[in-house]
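For this depiction, one protein chain was excluded, whereas all remaining protein chains were kept in their positions.
To keep things simple, chains are lettered A and B as they appear, and every chain counts its residues starting from 1.
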Amino acid sequence: MNFRQRGRNPRLNVAVPIITKKRKGAEAFSLRLLLTLSLCLFALPSVALTGEEIIDQVDKNMTFGTARTEAKMVIHVSGQERVKTMASYSEGEDKSFSEFLSPPRDKGVKYLKIGDNMWMYLPSVDKIIKIAGHMLKQSMMGSDFSYEDALESNKLKEKYAVQLVSQETIYIKFRRGTEEVTKARPCYVLDLTAKVKDVNYHKIRIWVDREIFVPVREELFALSGKKLKVMILGDVQKHGSRYYPRYVSMKNLLREDSLTEMIITDIKFDVRIPKDTFTQRNLKN
Amino acid sequence: MLLRLAFRNIFRHFTRTFLTFLAIAIGLMFLIIIDSMLTGIDQESFDRIINYETGHIKIFDRGYREDEENLPLDKSIDSPGRIVKAVGLEPEVAGVTSRINFRIMLSDGIDQYPAVGIAVSPSDDEAVFLLKQAVTKGEFFFTASEESILLGEGLAEDFDVDVGDYMTILMRTKYDTFQALDLRVKGILKTEDPKIDWAAVVIPLGLGKESLDMGQGVTEIDIKIKDPARLEEFRDMLAQKIPALEVVTWKELAEDVLAIARAKRGGTSIMLFSIFLIALIGISNTILLAAFERTREIGMMAAMGMRRGQIVRLFVFEGAMIGFFGSITGCLLGVLLNIPFVKYGINWGILMRDVGDVGYRITGVSRGVWNIDTFVIAFVAGIVISALTSIYPAWVASRLEPTEALRKA
Partner (left out) sequence: MLKIALRNILRNKRRSVLTGLSIAVAVMIAIYMWSLIEGVMDNLFDNTVRMTSGHVRILNKEYVKREKMLPLEANIQGYKAVEKIAAANSNVTLTAGRIKFGVLLEHEGSNKPVFGIGIVPSLENQVSRLDQKIVAGRLIEPGKEEINIGAMLANELGLKIGDTLTVVTQTAYGSITAMNLTIVGVFSYGVISVDKTTFFMPLSKAQQLLDLNNAVTEIFVFVKDMNKAPEVAREIQASLEQVYGDEYTTKSWRDVSFYWAYMRLAKGVYAVIYFLILFLASFTILNTMYMSVLERVKEIGMMKALGLKDRQVMGIVILEALMIGTIASFIGAIWGSGIAYYLSVEGIDLSSTFEQMDSFNFPLSSVYRALFRWGIVFFGFCMGILFSVAASIPPSLRAARMEPTEALREL
């Protein structure tokens, strides 16, 4: 094994010479030390990652060129459950086009997002509505996600300072199909603190799976430090070299029993997206 | 000569004079009192707005008013200290303070309820507003940064919270970042102003500035002036001094309430008109009766060679004189009776005792007002009516032949 090659961290280069300078009489000891150290060094490359680097790794998983998704949204409100299904195309972070397929009353409702703008099409009246101003702060289709949440850019690094806080193993509860799954995952805990003022959440705490670099839990905080929302991501599946969660839930902590789950039933990356998908004209088709 | 004669006549028929005088005095007194009561009721709703919401004059950032419904925090006055200080030095200013108004969601963990947040200065707010006095339970703030809130009575009832309980308020900072605070309810407000009692959450200004990320900024500067009558002039003067900001009077801010008052005045003016009418009839009839009674006297005067114009003038003098004394007395009685009305008010709430538990409690104390206009109108009207109604009987009587007049009655 080649330490030097793997360890990009300068600290590694310093550590090795120290070991070679050990006295011969202490060989057995030093051998054991070497063994322990080398074990540590196996782990070290990841431990030594900075917060920023972890986020970079996450981004590799979570961002993509294009994708086609089919998903199911389950909204729990005061004991009731409402299920909506949708299909969407996305291109990068800036463009997406979604269409609701069920229930019947929502069938044909379409959303188009281009950059910071969002439009909605209501088939019952054949009208396009631009979602702006106060509407942005409202819940999207009655879920715990607001339109704002949907628009919020994933490029967190630009707006937030990332800091690796600790590592811990947490339990994640999610749904896979119909079964409930609880999994223990070793995670990095990252604190993202806003560098600029115009962000919705001043602080975000993210738990990133240490092995596959997928975020599994996010907590969103107010400026005062009060926790407002909790997001859980689970049911991670491998798509080529990419790990991607198929389950996302969002819970608003200031509201009693409200929870929204988003379950991806089918996702394909790097698909060819029909021309003119991301146009207002397409909303009316 | 005529004047002296008139004077003598007045005193000769003392009872008659006294009755006429009484009619005028009592009529005017009622007119004044009822006007004071009715105007007082209107004034009550204005006072409420001035005392709890607007002050006399507000200063906003330019552009704030266009977006007022949303209570925008980004259209703020960023360094209010200098302006507050300068305004405070104006001789006409009675008090000045600054506030931040913002939108919030009030939450007890189960329900969320939209409300209006007001950040007030614990030390200066009472120079302009009466919030401090409206704390019926618990206390007002001591320091600018203490983590507590005052809740309107209606909201407290809806959320079933009391002094000492905690509430969560969710809001957006100036930069739209989510902000949530768990605050202890320090006091309950009862103002009779539904906008406060049912929708307002008050926090200390320091806490507001910090948690809303306003720096030193506020959304408004509120001013109370010494002479409310000089409202518009003072506004214009201020507006000239600080052209960068917008200076607005409470009248411009409370237009809907003023409109309601105008509508109510429709009913009020019918009442006042009725009072006036009945007072007019009372006065004029008494004078007419008194004058007709003197037909014989008039005949005598005519027989003694007094010309018709002189007789009429004599009667008008008499009428005006009684009118003058009656009006003065009426106004004085009005003043006397109005003093307790203005000072202690009328507690209409007593009328509501039997209503029992009606969620919305109106204590309904309204105070009388000093309406100088009414006094002047009542005074002048008293004299003019008595003088004018004296003309007719004198004219009729003096037309008679002296002999005929003497024979009559």
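Here are some notes:
One rule holds for everything that comes next: contacts are C-beta pairs under 8 Å (C-beta built on N, C-alpha and C of every residue); 3 or more make two chains touch, one makes a residue touch a chain.
Everything numeric here is computed off the predicted structure, so don't read it as measured data.
Checked against the hidden chain, the listed residues B:57, B:238 or B:275 yield one contact partner: B:275. When the missing chain is restored to the complex, the residue among B:5, B:22, B:94 or B:163 that touches it is B:22. Only one of A:71, A:86, A:120 or A:233 touches the absent chain when the whole complex is considered: A:120.
Interface residues of subunit A facing the missing partner chain: 75, 77-78, 82, 105-106, 109, 120, 122, 124-125, 127, 129, 138-139, 141-143. Think of the hidden chain as still there; on subunit B it touches residues 15-16, 19-20, 22-23, 26-27, 30, 33-34, 37-38, 41, 111, 113-114, 158, 194, 198, 255-256, 259-260, 262-263, 266-267, 270-271, 274-275, 277-279, 281-282, 285-286, 288-290, 292-293, 296, 346, 348-349, 351-352, 355, 358-362, 364, 409.
One rule holds for everything that comes next: only the chains that are shown with their structure count from here on.
Those residues of subunit A that touch subunit B in the complex are listed here as 134, 194, 197-202, 220-224, 226, 228, 254-256.
Residues of subunit B that touch subunit A in their complex: 70, 105, 107, 109-112, 168, 170, 173-182, 211, 213.
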